[in-house]
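One protein chain omitted, others in place.
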Amino acid sequence: MYLFQEILLKYNFSDWFIFIAGLVFYFILITIFIIITVLILVLFERKYLAMFTRRIGPNRTGIRGCLQTIADSFKLLFKENIKPANAEQFLYFISPLIVFIPVILLWLIIPFTSESANYQSQISSFLFLAVLSIPVFGVLTAGCSSMSKYSILGGIRSCIQIISSEIPVSLVLVSVVIFTGTLDLNNIINFQSGIFLNWNIFPNILGFVIFFICSLIMMNRTPFDFPESESELVAGYHCEYSGMKFAMLFLAEYALTFVICTYMTALFMGGYNSPVGFYLADLFNLNNGFDYILKNIEQLFWISIKTFLLIMLIMWIRASYPRFRFDKTLELCWYILIPLAVFNLCVEIFIKYLRGIL
Amino acid sequence: MIKIREVDLFENLKRKFDIRIENCPRMFLDKGNELNSVQKDMKCIVKREYSAFDEHLTDDTELKCDTELNHIKPDIYLLRVKKEDIRQILRYLKNSEEYFFERLDCMVCCDRKKDLEIMYLLQSDKYNVKCGIRVEIDKKENQIATVSDIFSNANLEEREIYDLFGIKFINHPDLKRIFMPEDFVGHPLRKDFIIQRLN
Amino acid sequence: MINSFFNPVKELFRGLYITAKNSLKDNVTLLYPEKKKNMNKFFRGKIQYIKENCIKCKLCQRVCPSKNTIQIDKYYSINYAQCIFCGNCVEYCPRQALILTPNYELASENKNDLIFKEELI
Amino acid sequence: MKIIMSSIEKLYKWSRLNSLWPLTYATSCCGIEMMSVSASNYDIARFGSEVFRGSPRQADLLIVAGTLTLKMSPILLRLYEQMAEPKYVIAMGACACSGGMYRNSSYSVVKGVDTIIPVDIYLPMCPPKPESLIDALIKLRKKLNDKNPGGRFV
Partner (left out) sequence: MEKILTDRMRINIGPQHPSTHGVMRMIVDLDGETVENVETVIGYLHRGMEKMAETSTYIQYLPIVDRIDYLSGFFCSYAYVNGIELLMDIEISEKSKYIRTITMELNRMASHLLWLGCFMMDLGASSPFFYTFIEREKILDIFENLTGNRMMYNYYTFGGVKRDIDKENLYAIKKFSDEFVFALKDLEELINYNPIFISRTKNLGILEKECAYAYSITGVNLRASGIKKDLRKDKPYLIYENIEFNVPISENKDVQARYILRIKELKESNKIVQQCIDWLLTNLNNKNIITDVKPLTLKPEGIAISEVESSRGLMQCIIYADGTLNPYRIKWRTPSFYNVQIINEISKGYLLSDLIAIFGSLDIIMPEVDR
């Protein structure tokens, strides 16, 4: 975003125009980036699950099925969008947007590379959590406005689920912040630079496990996928949606998965630091500004590799576990995860104190 | 193996209600293979002829003589009972510790042209004995008392018989059609029901 | 009490291990349009009518469970939309005028090319 | 302008072909064959239709698998109307094509699904083998490729 604004400065526009153009340009860039990653993610999930169950995933479109999700999204684009008669029209129309826009905002906050053009702010990790709770309202209105009993149940279930999983997440975030000292994601990542031994995951292994379970709940992935569990509520809150609105809800869910995984890598597994401490780009040390872009690309490579590892783990879990019972999940959140998070907080403070002495 | 009692299982049942034993299993009777009186009078198997190849039973195939089907395989007890005291008999058979028929396998209804007939198939696990109780209901006032409070699996069974044969069961909890849609006219499994060309 | 906590966790990892072990086995899908399974001679596919050795005894019409899939009057017609491919007619035909073919691709767009009709002089 | 329209139409046809999402509608024996098609031996995921959508809103292929009885026909009609516009129907099995063996001797079976909803592909055999269901799907895709796309871009 800042890069683009410098170019604009040369053509001496008025400064408020530069500010808005920068934002709009970055917004479009991010949405394109999101759509591409989500398409790859959906195709990857189908092929990956097919590998587990000894069958072949989609292989009719493209060379080995690579254009499959593009075909899906275009088909959804051209489908007729139905407005159910007794649904409140305005809420019914607005709720996919409420779910999709915050997910794009989430992408602005995540620092993909050290000099990346994301929204620099002192409290970016906390801001991430705040923006993360906006899709809950979208899901609730989507469920309740389409007036079918299944979607009402689905909407209520998913919003209770996400709220009850945010408390352990924020407690774990507090423990990480205490350990690293800053709220800003960039500084957290710089704190973890160097070889992978001083990543945050090793002193804070319990925190990582709690964060992983709560993120599964937040993303509605398999052991806790209550809202759109096929066998109970037929299609959960997106039961009445078809065509473009359903595509938006579908993309939002996968984008949420990718974003939460990047957030997890940033907090625990050293976002864009390479595990071996130094960057390949430093070797070339060409000084004509070209190494600056090479370094960024390599950092981008590292963060996406780590997120993909996490996503493979999540999908591996999706292939092998039945679904939890709804009240058991709430029990898990309130009675087990929150005390564990508080205990983890004390452990972190103790380690911080120990590290202070040595 | 539980000791099988003497010849006539339903000795005191005959004293209480007037029942007619239609079939007595030979395995009890083969004491020196002389047939006792009950076995003799059952041997009337009556033939019945009508052309087999017409596709549907048109209503003008009047029957030469009705079927007196009581030659049953495998040999179980068959009792002919009056319609009025069906409830007392079933309750007596179920709760009296001497018989202990506590499972109603199923209720078979059959339209025998002159009257409708229900056969209750009972089974006792304790004495490993099976018995069938047959009741006639004539077609004009087709009513019979329900047994769904004695055997609770008769609930759906009676609704099915009401749906397919049209026999009304007195004080049945909720007598509604289960197989056919509510607005269906007629009772399909009756012999005089002709399958229309509904398309 | 300890293994009451670690036991479930051990079982969870065992579940992951099983799915991983299964993912290493080769996939079992039959690539249908390219490779087709060869059917043995008992397979009940499309029923073929041979005019020569048919003596028009109408036994096949009488034995068929769905009452009038085979109609024999001026034409000999089999209505594949109604036939359930049970093989009764092939079995009871005295002159082997009907044979079973292993062809099972019978999907079609309109209904009347599912009816096979042959002129009987 | 012509080139753009024809390329959009080609894209529209290609995308519709490759992602036919079937609806989980299985009444009797053909439903079991439909399940074994989605299993791993005869994989329907290869044709992009592995996602079995529960609600009729998001499905666009209705495989009528199994016998259709009198009591079930109004529900099938409502399901068909709830589906979004470019929708296709495969009548799977003899009971759906023409009432099968129940046509002349059963009082409660509807004689063929085409008396209620328009059918694209008829698939006889009772129950049709999973391969013949995939063969029907291939014929449906060929049919969609030739005739004009229908739906919005007529």
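Observations
In order of appearance the chains are A, B, C and D, and numbering begins at 1 in each one.
As a working rule, a contact is a pair of C-beta atoms (placed from the backbone, for glycine too) under 8 Å apart; a residue touches a chain by one contact, two chains touch by 3 or more.
Since the structure is predicted, the reported quantities are computational estimates derived from the model, not experimental observations.
Shown chains touched by the undisplayed chain in the intact complex: A, B, C, D. Remark: the omitted chain is touched by one listed residue; of A:52, A:126 or A:308 this is A:52. One of D:17, D:44 or D:101 touches the chain omitted from the figure, and that residue is D:101.
Residues of chain B that touch the chain left out of the display are 45, 47-50, 52-53, 55-57, 67, 69-74, 76, 102-106, 108-111, 121, 125, 128, 151-153, 155-156, 164, 177-181, 188-189, 191, 193, 195.
Although one chain is not shown, part of chain A still touches it, namely residues 49, 52-55, 149-150, 153, 222-223, 225, 229-232, 234, 318-328. Residues of chain D in touch with the missing chain: 23-29, 31-33, 35-36, 39-41, 52, 54, 66-67, 69, 71-72, 75, 79, 101-102, 105-109, 126-127, 129.
By our rule, only the chains that are shown with their structure count from here on.
Of all chains shown, D has the CA centroid lying nearest to the centroid of every protein CA atom. Centres computed as Cα averages put chain B at a distance of 40 Å from chain C.
Rounded to a whole number, the gap between the C-alpha centres of chain A and chain B is 68 angstrom. Touching two or more other chains at once are residues 40-41, 43, 46, 104-105 of chain D. With touch defined as above, residues shared between interfaces to two or more other chains in chain A number as follows: 50, 53-56. Pairs of chains meeting the touch criterion: A-C, A-D, B-D, C-D.
Here chain C touches chain A in the complex through residues 12, 15-16, 18-20, 22-23, 25-29, 31, going by the rule given at the top. The touching residues of chain D, counted against chain C in their complex, run 40-43, 46, 94, 97-105, 112, 114, 120-126, 128-129, 131-132, 134-136, 138-139, 143.
Against chain D, the residues of chain C that register as touching in their complex are 27-33, 36-37, 65-68, 79-85, 104-111, 114.
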